[in-house]
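Note that this complex is displayed minus one protein chain, with the remaining chains in position.
Note that the chains are named A and B in the order they appear, and that numbering of residues resets to 1 at the start of each chain.
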Amino acid sequence: MRPSLLSTTWVIARKDLAIEFRTRTAFLAVLVFAVLGIATFYFAWDATAVAAIDLAPGVLWVIFTFSGLLSLQRSFGVELADRAMDGLLLAPIDREAIFLGKALANLLFVAGILIVTVPSVALLYNLPLGRTLPILFAIALIAAVGLVAVGTLFSAMAANTRLAELLLPMLSLPFFVPIVYGAAQTTSMLLAGRPVAEAWPFMKILIAFDLVFLTACTLTFPYILEE
Amino acid sequence: MLQSGGPPDTSAYYHVAYAWAAVLYAGYSAILWARARRLRQRLAARARAAGS
Partner (left out) sequence: MTTRALPDDGDEATLVNAGVETRPLFDWLFGVAVAAMVAAYVRAVFFTPIEALQGAAQKIYYVHVSAALSAYLALGVVALMSIVYLWLRDERADRLAESAGEVALVFLTAVLTTGPLWGKPIWGTWWTWDARLTLTLFLWFLTAGYLVLRGAVDEPAMRARYSAVIGILAALLIPFIHLSVYLFNTLHPKPILLKPDRPSMPNEMVVTFAGFFVACALLCIALIRARYRYGLARDAVRAMDAASAEDE
């Protein structure tokens, strides 16, 4: 009897994360990139012209996007070596489970990055921590689901092409825009203390995007893997 | 085209836009034609080589 979708998903996610954290190199590299990026934005910022609380959401979401991309780049590289993918394909598991497993691993990876990045932004841009951190984390996690859904699919595709490093950002960024837009608008509204009802349309875009693309990418993933 | 002191003279933009669109469409057609020609030349060369 085929193992359930959920258990397969979890097994694959654990496998990926285990491989990843054996060396921890990629995680640290992305982390350093993210924090460096946040710092670089600081130097590009004219503090007299733009208030910190206005700039911070933008910084957070741009860094989120690009460190997300970096995290995704490595996700299919894992299987490229030794054609390990063939082993996965031979196993009696749903192909959708492979996708969900890898997406979950990516989500946890990105969440790990966010745990460091979000407080860094709050600290460096002097945001009131107690009030803002929970909001930022929540929105970031919801946004990460969409990012990871699309990104996992595209990195699977890109890994099989000649221009992998170029193709992944090129294909993904248009898809990330609704995520970034929804997240950034929600963040800046909530940070400015506006009522939740005002920010709700933007949250709706985020959540709708997550649902639509998680489904669509799971369903189309088997077409990517076919031999 | 006579304009009596009424609307602003924006004809420069309009000339450029129309000319540029024509260039785009004609240019793409030409590129397509050139690609087809190269293909045919390759084919002919191969056929000649096979024949000889």
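Keep this in mind: contacts are C-beta pairs under 8 Å (C-beta built on N, C-alpha and C of every residue); 3 or more make two chains touch, one makes a residue touch a chain.
No experiment lies behind these values; they were computed from the predicted model shown.
Of the chains on view, those touched by the hidden chain across the whole complex are A, B. In the full complex, the hidden chain is touched by subunit B at residues 1, 3, 6-11, 13-14, 16-18, 20-22, 24-25, 28-29, 32-33, 35-37, 39-44, 46-48, 51.
In the full complex, subunit A makes contact with the omitted chain through residues 150, 153, 157, 160-163, 166-167, 170-171, 173-175, 177-178, 181-182, 185, 201-202, 205, 208-209, 212-213, 216-217, 220, 223-224, 226.
The rule is short, and it goes like this: only the chains that are shown with their structure count from here on.
Centroid to centroid, with C-alpha atoms defining each point, subunit A and subunit B lie 43 Å apart.
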